[in-house]
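Heads up: the structure comes next, in structure tokens.
Of the protein chains in this complex, all but one are displayed in their positions.
As written, the chain order gives the labels A, B and C, with residue 1 at the start of each chain.
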Amino acid sequence: MQHVSNFLRRERNRQRTQPLLPRALNEECGVFGIIGHDGDAAPIIALGLHALQHRGQEAAGITTYHEGQFYSDKHLGLVAEHFHGEEVLSKLKGNAGIGHTRYSTTGTGGLRNVQPLYADLDRGGIAIAHNGNLTNARTLRQQLISKGSIFHTTSDSELFVQLTALSRGLTMSDKVIDAARAVEGAYALTVLTRDALIGVRDPVGIRPLVLGKLGDAHVLASESCAFDLIGAEFIRDVEPGEVVICGRDGSLTSRRLTAEVKNPRPCIFELIYFARPNSFVDGESVYEIRKRLGRVLAEESPVEADIVSPIPDSGVPSAIGFAQASGIDYEMALIRSHYSGRTFIQPDQKIREMGVARKHSANMGVVKGKRVVLVDDSLVRGTTSKKIIEMIRDAGAKEVHLRIACPPITHPDFYGIDTPSKEELMAASHTVEEMRDIIGADSLSFLSLEGLYKALGKGPRDNLRPAFTDHCFTGDYPTPLSDMANTAEKIEQLSFLREAR
Amino acid sequence: MQHVSNFLRRERNRQRTQPLLPRALNEECGVFGIIGHDGDAAPIIALGLHALQHRGQEAAGITTYHEGQFYSDKHLGLVAEHFHGEEVLSKLKGNAGIGHTRYSTTGTGGLRNVQPLYADLDRGGIAIAHNGNLTNARTLRQQLISKGSIFHTTSDSELFVQLTALSRGLTMSDKVIDAARAVEGAYALTVLTRDALIGVRDPVGIRPLVLGKLGDAHVLASESCAFDLIGAEFIRDVEPGEVVICGRDGSLTSRRLTAEVKNPRPCIFELIYFARPNSFVDGESVYEIRKRLGRVLAEESPVEADIVSPIPDSGVPSAIGFAQASGIDYEMALIRSHYSGRTFIQPDQKIREMGVARKHSANMGVVKGKRVVLVDDSLVRGTTSKKIIEMIRDAGAKEVHLRIACPPITHPDFYGIDTPSKEELMAASHTVEEMRDIIGADSLSFLSLEGLYKALGKGPRDNLRPAFTDHCFTGDYPTPLSDMANTAEKIEQLSFLREAR
Amino acid sequence: MQHVSNFLRRERNRQRTQPLLPRALNEECGVFGIIGHDGDAAPIIALGLHALQHRGQEAAGITTYHEGQFYSDKHLGLVAEHFHGEEVLSKLKGNAGIGHTRYSTTGTGGLRNVQPLYADLDRGGIAIAHNGNLTNARTLRQQLISKGSIFHTTSDSELFVQLTALSRGLTMSDKVIDAARAVEGAYALTVLTRDALIGVRDPVGIRPLVLGKLGDAHVLASESCAFDLIGAEFIRDVEPGEVVICGRDGSLTSRRLTAEVKNPRPCIFELIYFARPNSFVDGESVYEIRKRLGRVLAEESPVEADIVSPIPDSGVPSAIGFAQASGIDYEMALIRSHYSGRTFIQPDQKIREMGVARKHSANMGVVKGKRVVLVDDSLVRGTTSKKIIEMIRDAGAKEVHLRIACPPITHPDFYGIDTPSKEELMAASHTVEEMRDIIGADSLSFLSLEGLYKALGKGPRDNLRPAFTDHCFTGDYPTPLSDMANTAEKIEQLSFLREAR
Partner (left out) sequence: MQHVSNFLRRERNRQRTQPLLPRALNEECGVFGIIGHDGDAAPIIALGLHALQHRGQEAAGITTYHEGQFYSDKHLGLVAEHFHGEEVLSKLKGNAGIGHTRYSTTGTGGLRNVQPLYADLDRGGIAIAHNGNLTNARTLRQQLISKGSIFHTTSDSELFVQLTALSRGLTMSDKVIDAARAVEGAYALTVLTRDALIGVRDPVGIRPLVLGKLGDAHVLASESCAFDLIGAEFIRDVEPGEVVICGRDGSLTSRRLTAEVKNPRPCIFELIYFARPNSFVDGESVYEIRKRLGRVLAEESPVEADIVSPIPDSGVPSAIGFAQASGIDYEMALIRSHYSGRTFIQPDQKIREMGVARKHSANMGVVKGKRVVLVDDSLVRGTTSKKIIEMIRDAGAKEVHLRIACPPITHPDFYGIDTPSKEELMAASHTVEEMRDIIGADSLSFLSLEGLYKALGKGPRDNLRPAFTDHCFTGDYPTPLSDMANTAEKIEQLSFLREAR
């Protein structure tokens, strides 16, 4: 949700210098909502956000509603670190509420940028949680400020709140629709008012949003895995451009943001990378999709080897698929530590040069003297792969072959995925052979774009109306990029308050 | 600055149950500002706020400006607890800034309500610190919300920010003047923009504001004692209804809020109670004023006794005046602890019944067998006086006479002084004789209203154009009380977000 | 290391009520040491402890030595949460040091019980880190107190420190050997003096200890995986009953605790459960051993099924072994969350009844309509297995067969493994058929004791001189249990100081 500007990128990069094995790609949010629950909403929301924790680990927030009053609590860190226990959850009163989990807290906002965002409107309060990123945020923000609006965050998500407050729409859902029509980019929203839980998905359907039921309560979530954790029933995906209004009275109303239906293009990275393996997206198991990616990859780029191993845990399903298609034994060439979460030991230069790794350890017992195929879901900067291959060789592997279950990533994202800048995307400036050389593999192959669409059952790609948002592989962005047109003027270059922390 | 509603009063009362010897009256803020300093502004502001610490102990904030960027830091607690040391202060960059120290953090806002408040306006950022309380805050707030403004605090001070943002004034000072003209009540403001430090005092001049120089820099503060601490030179009081604009270029411009000059009525409580003894108000030493109050009190209500003692530290100057006028020896019948600050031991009921006191101890060596005159600056609830007199008697005093260096307080304040509700004001419902009986003194006398004006050199009181805001003694409020007209509707009764802490 | 008394068990159980999916077995410590390093020891120790984090997650401590001064730092929580960054590590000066990571902080000690423990002796300071548990701690402690010793922890490990202080031995290693000879039970020690790093392993060799080199430095660790992380070379296991003295001058001396060599019986649970898969124990890869357990299990208890899945991550190697031996496809029927570490959302009763799980999620895409074999490394209470099987069935599995890669656990441990009491050990009071019924599996099989020894290459079991400490399966404890003889008198029943936290 935060505008991807030079300033923020610098901030992020500064933070990224810490981890030795940086996370490659990060999506920036999960949203959740519930109304009409037979009991307190807050514990359910906390569990739902916990299930969506992989979508954002830096901060989480919950807002609930009870008898004329909204209650809110936000926290930096993991959901479960704060949102557990009677003491915290009992203060979030009411049987309706929304929640948000977020990746990035960089930028100038700190806790203020943590969602849900809230405003007192003329007709009562409104709280909004947003997954995605807008591409005309800067322009809109400047327009509103010139008319007297005061922004309190540096998040593009606040535009939804400000536009809703200014709307002359009669009902809350009218106001929310007015706001959504004014913006451009990617958004899946959960919105809480006194009377309803509202879900909104952008017309292109870039970010996912699913609808379910828990008893009589309606629930909304970024992914179906949140429903499994709370024992809710999956009903259906919210459609691209759809607004679902779940009334406090149990009613369900569907409205549309646009008259004509656009070509929906959900983000292909949700399938390849972000979504949990046990989620279902568009009726398909993510785990099975990834196994198919591994199978097609094995067909496209076979290799003579003794064992197939994932880079755990991201590569597990595609490695299983690769092993099954190739007939080579599946083994764990790498052991993943459970304790390498958000904090890292920062060793001095000398130790770093030892090639120390903390997230993965080579499993010498299984790789010594073997020809090893390593399978991962994607390759971004290549630094992690380089270190892992070195580790595997040090442990005695005879050959190391790297297989990536998606095409080369050549273009940055602007819709809420925290990709590095183009210069840092290894595939943007290197051939596959150059990359192989740099990371030190005996062979390196990517899944082809054709293979990708084939594995997803949507191939071959229709270049006029592609089935997915796939600009990271193709450069074919699904919306205008208004803010990016003028990179010289950024939100951060306005005189904005910097909190001295 | 917080609207004195039932909700807040309840909140405050809840907190007040803790201290055994509650603070009687509390003013709710000190403000400070500097521009053009030859060095960093933040350490100077921190020292200035420290000197104003008696005006508010619950929270403090500083906002500075440097090369297109505003920097802000806010903290619950005393100024010196947070705003010291290179690490904190060096982040507040720039040679211009404002600060605020505040009494109350109750209510629904927490740290969000701590000032300075900030907004990005069309023409750049603006930060505002406010001492005082508005009396039409509720009404204005509802009007602005209905037009699309989003409020982020529960503080009445935010109205200045919102009104400034909406103003069509060409310059920042035009905008600030537009905002000040729309409100009603008491306010002394320090305002920081990219180009200037602006000071504003309400047309009645209820709250004080003084102007000084530190080298080439202009400084503003609630009281002159802040200038002494930083070594600044006192120039003059900002006039009631005056707007002083201290430019970054060293210029000083004076404008007025109203065409005609109103009858200025500075708050008499600043002289009697709030201001530091070493401050000068309207050219007079507060210490000397209070000594005169004690002198006139000794003349009006003499008593045969062996010693005169203050209730320290508030009663010290008037007790010295009383002793000098009466010729009775000045002694310390009570020893004040230096360690009874903001945290208190909360003993169980049994201990409480022992009549335990922690702020003052009786000095048995000096009171045993003596007739004691105790002098204090004011009497609010009477609970502290009752306990102290009991203590003095237990220590062996033969007689205890209480002399109060101001008239009985019969009416609550709405301009930023945290008086208790009318029911809790002892003098609102009791005669002097009833009060004497309840607190257990051998005699009790208050300074008369006439004596008060006489000691202040402004007597007798001109009932049409009184020289001071003195409603606490007279009920004569200097402004309309719009919000109080309709006590049924309060800000807090709007559906407002409650942070779950 | 903490004496397993009723008191502590109660404390632990109280804490255990929180997690819904309790950890089944926990070992209580990892130890590490280094001397003669070409650089600061602290960052290396921190990395080594991080690699041993699976052996204890509740607290960690490091003690180093530099020019006549010992430096120590201890912290509750994970190693990486505290021991990273220049600021913390630079205070732990010197190129020699030891570290400890610990499971339990329950009991009366808090941070005081965290190791390494330290004492100033006549001949200089000594610091000790202990993995294991003593079985005559209570008796010894009472004897020493009656002679004037003052204990500062409730940990049995303090006996090593006290006995060392009282020893009349001439050298530090003499003193340490004196102390070790007086105790009974399990211990692997790393000891730091001014001149040497000393490693000690109990005569039965219950707990592991390995020796390595990092450049010219000698290193000691509980497991070889710590050497991999820091890039050290594995030299050999420290022998049961051996004392290795690594001098500051690079020398290495070996001494023995006992004249005659006892029958060494390393703890079989290290192989089955505790050690990391990438560690080598007695020259064998733990991962390969566990795969063999799975293979023999598949031979002993075959089943007709569609997929084999581990309960991740503990069951992964044996499930791979089972899948390879049986020819059934290996799949992930369960997805493990990375965010279910030490803090858990504590839902209310209603939510708990929903059967909510947070560590594992069923992978519906892969289990629907399938006959599933679940493989795990052990079964303790059975509660987790029951919930998981329920989850798999809810996700649509046709049959669920559970296979456990070790025999039924029927006896508690007293050597440092945090087993539940006998009543909570499911296999201590139920037949296999009863257990199958309770946990709701279609079939349940354990690896046989014969199969276990066979897979370990030491079979069949020599009942007179068994190759392993295997009392958890057999009740055959390798040492006397002096303290346990008199369960009525416990350390905690002495009048011991209780810190009021």
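Simple rule for what comes next: a residue touches a chain if its C-beta (ideal position, glycine included) is under 8 Å from a C-beta of that chain, and two chains touch if they have at least 3 such contacts.
Just so it is clear, the structure is predicted and the values come from calculations on it, not from any experiment.
Partners of the chain left out, restricted to shown chains and counted across the full complex, are B, C. Within the set B:D216, B:D313 or B:D462, the residue that contacts the chain not displayed is B:D313. Screening B:N263, B:Q324, B:T410 or B:T474 against the full complex identifies B:Q324 as the residue touching the chain left out. When the whole complex is considered, the residue among B:L229, B:L257, B:A428 or B:L449 that touches the unshown chain is B:L229. Counting over the whole complex, subunit C has residues 63, 68-73, 88, 91-92, 118-122, 124-125, 127, 145-146, 148-152, 161-162, 165-166, 194, 494-501 touching the chain that is not drawn. The chain not displayed touches subunit B at residues 39-40, 43-44, 46-47, 50-51, 53-54, 57, 78-81, 83-86, 225, 228-231, 276-278, 280, 284-288, 313, 316-317, 320, 323-324, 329-332, 335-341, 343-348, 350-351, 354-358, 361-366.
Throughout what follows, only the chains that are shown with their structure count from here on.
Across the assembly, the chain pair joined by the most C-beta contact pairs is A-C. Separating the centre of subunit B from that of subunit C, both taken as means of CA atoms, is a distance of 62 Å. Here the CA centre of subunit A is 50 Å from the CA centre of subunit B. Looking at subunit B, one finds that none of its residues touch two or more other chains.
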